[in-house]
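Worksheet: the structure to be examined is printed underneath.
Right after this comes subunit A.
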Amino acid sequence: MRLFNWALVALTSLASADSNLTHESRNILPSTFKPAQHFRNVNLVRNINLEKSFPRETINVVIENIDNAPQQEYFLPFEQGSIGRVGGLEVKDKKEPERTGFVVDVVEVDPYSTTEYYKITLPTPLPSKQQLTLSITYYALSALTPLPAQIGQTDKQYVLHTFSAYAPSAYTTSKQKTKLKLPTVDVPDATTLPPELNAEGKEDPQKQGTSFTYGPYNELPAGAVQEVSVRYDFTKPLVHGKLLERDVEVSHWGNNVAFEERHWLTNRAATLKNHFSRVTYAQSAYYNPPSSALKELRFPLAVGSADPYFVDDIGNVSTSRFRSNMREANLELKPRYPIFGGWNYSFKVGWNSDLKEFLRRVKGASNTYVLKVPFFEGPKQAEGVEYERVVTRIILPEGAKNIKFSTTITLTSNTTSLHRTFMDTMGRTSLELTALNVVDEFRERDLVVTYEYPFSARFRKPLVIFGGLMAVFAVSWVLGNLDVSIGRKQKSV
Partner candidate 1 sequence: MAVTATNSDSPTSIFFKGETGRNTRGLLRLIILCTIAAAAVASRLFSVIRFESIIHEFDPWFNFRATKYLIQHGFYNFWDWFDDRTWHPLGRVTGGTLYPGLMVTSGAIYHFLRFLTLPVDIRNICVLLAPAFSGLTAFATYLLTSEMSDSPSAGLLAACFMGITPGYISRSVAGSYDNEAIAIFLLVFTFYLWIKAVKVGSVMWGGLTALFYGYMVSAWGGYVFITNLIPLHAFVLICMGRFSPRLYVSYTTWYALGTLASMQIPFVGFLPIRSSDHMSALGIFGLIQLVGFTEYIRAQLPSKQFQTLLRAMVLIVFGVAFGGLVLLTVSGTIAPWSGRFYSLWDTGYAKIHIPIIASVSEHQPTAWPAFFFDLNMLIWLFPAGVYMCFRNLRDEQVFVVIYAVLSSYFAGVMVRLMLTLTPIVCVAAAMALSQILDTFLVAEAPAEPSGDATKANGSASSNGSANIKDKLNSAIPESLRSTKAPLVGIYSYLSKSLTAGAVTAYLLLFVLHCTWVTSNAYSSPSVVLASRLPDGSQHIIDDYREAYYWLRQNTKQDAKVMSWWDYGYQIGGMADRPTLVDNNTWNNTHIATVGKAMSSREEVSYPIMRQHEVDYVLVVFGGLLGYSGDDINKFLWMVRIAEGIWPDEVKERDFFTARGEYRVDDEATPTMKNSLMYKMSYYNYNSLFPAGQAQDRVRGSKLPATGPELSTLEEAFTSENWIIRIYKVKDLDNLGRTHQEAGAFGKGNKRKKGGKRRGARVLRVD
Partner candidate 2 sequence: MKVLQALTALLPLGVFGAKKAATGDRFQTYHSKQLSAGGPVKIDDKIYAELTKGPRDYSITVLLTALEARFGCNLCNEFQPEWEMLGKQWAKGDRNAEGRLLFTTLDFLDGKNTFQSLQMQTAPVLLLFPPTTGPNAKPDGAPVRFDFSSGTNKAEPIHSWLSRQLPSIPHPQFVRPINFLKIGVAITAVLGFITFATVAAPYILPVIQNRNLWAAVSLIAVLLFTSGHMFNHIRKVPYVSGDGKGGVSYFAGGFQNQFGLETQIVAAMYGVLSFATISLALKVPRMADARTQQIAVFVWGGVILGMYSFLLSVFRIKNGGYPFWLPPF
């Protein structure tokens, strides 16, 4: 049964593969581009979740087609600077979440215009005068800025989040409000808007516990902006991955998958006012208070992962623990030094797993395989980790053919190349996928790769090595029998 599903995935993956390709081609629009007012936001509720180190925004909007022709393209505007920091934008139908086919891509507007747009293509055109409830979620990376920017080693950290009280919209919005979910009640300052803006004329925002509410607001024109900002206590590290490179190497002979991840982390938290003091650190280590320093990284790995390693540019880091049993396999790393605000740490972790956990042979096709691995793993932190750029490379065995892949993470590029290692003659097929602005909530997202691995390809290497050794023996025999002495006969050693 399960196998059958796999097969299905394999077959569908073909379509998705070239759908990836079509995403590459982007349509450039003039700076004067304004999306035609086909839609109207009847009602909009926007939730901003600030519990992690990256805000997560969910826009639930009821859209109505006010045009008299059916329309399919809904536009979502962003400030020019901010769109580069928006990641993981996904659209669902609120009513029936399992409905698929919402295609999201960035509309390339030439750099002079201040706003850029996400174009959301609905699976089916929305007939005139019809309504549809979209739920749009996305993350804004490096959106929180610590204020003050320099704190003492044991001080609390406050971060500032600036956003618009009005949800970004390219269409007229009749009714909307913005809800904030804060991690704490300790909120020194939050912009208060004059009550007259508010629909009910109440004071704005309204606080209850850790949640703030801006609005509701009456009808607003397209692109209306009302900048507000909240500053709240967030004494946790703002872990920011500049780059994550991930290698997944499949070996049929060794019946093994080797994972390796290379991280370049930095901590965006407030920098230290005075320099690092070991005394204070040692003293605070006893009762360990919340701190903006990153002290430990925890990698929950797939069950059955074995022999992990944790190294950096100058060798093995001895302060790591690996707990593995039937139910879980946890890799707990401690960096060489606590990573305070503004400090960097780059390292490399790797582990092996049994191949049969990740690979299936497709029913019917004798030598077609389906590989299903997480797109990336990385640490799983309470405060969350954000990645500017994730590059995953799947290294398939030598001689693997027509590769197809599919993943639910939006990719920016994918290339297939050859990778020569371990006495390869022609090199292994390797597939390199790049994604931007990813957060660690996507850890579980899978990457499914199907490929053909002909039976003959397995025996290439043994034969080559055998031949090589034979050659060496032959040469050494010839050399051994050579007589290089000049003139009179001379006994060699």
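As a selection rule, all candidates are chains of the complex that A comes from, given by their letters.
Note that a contact is a pair of C-beta atoms (placed from the backbone, for glycine too) under 8 Å apart; a residue touches a chain by one contact, two chains touch by 3 or more; residues count from 1.
This is a predicted model, so every value here is computed, not measured.
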| item | value |
| --- | --- |
| Options 1 or 2 - which one, within this complex, touches subunit A | 1 |
| Residues of subunit A that touch candidate 1 when the two form their complex | 274-279, 282, 312-319, 336-337, 342-346, 420-424, 476-477, 479-481, 485-486, 490, 492-493 |
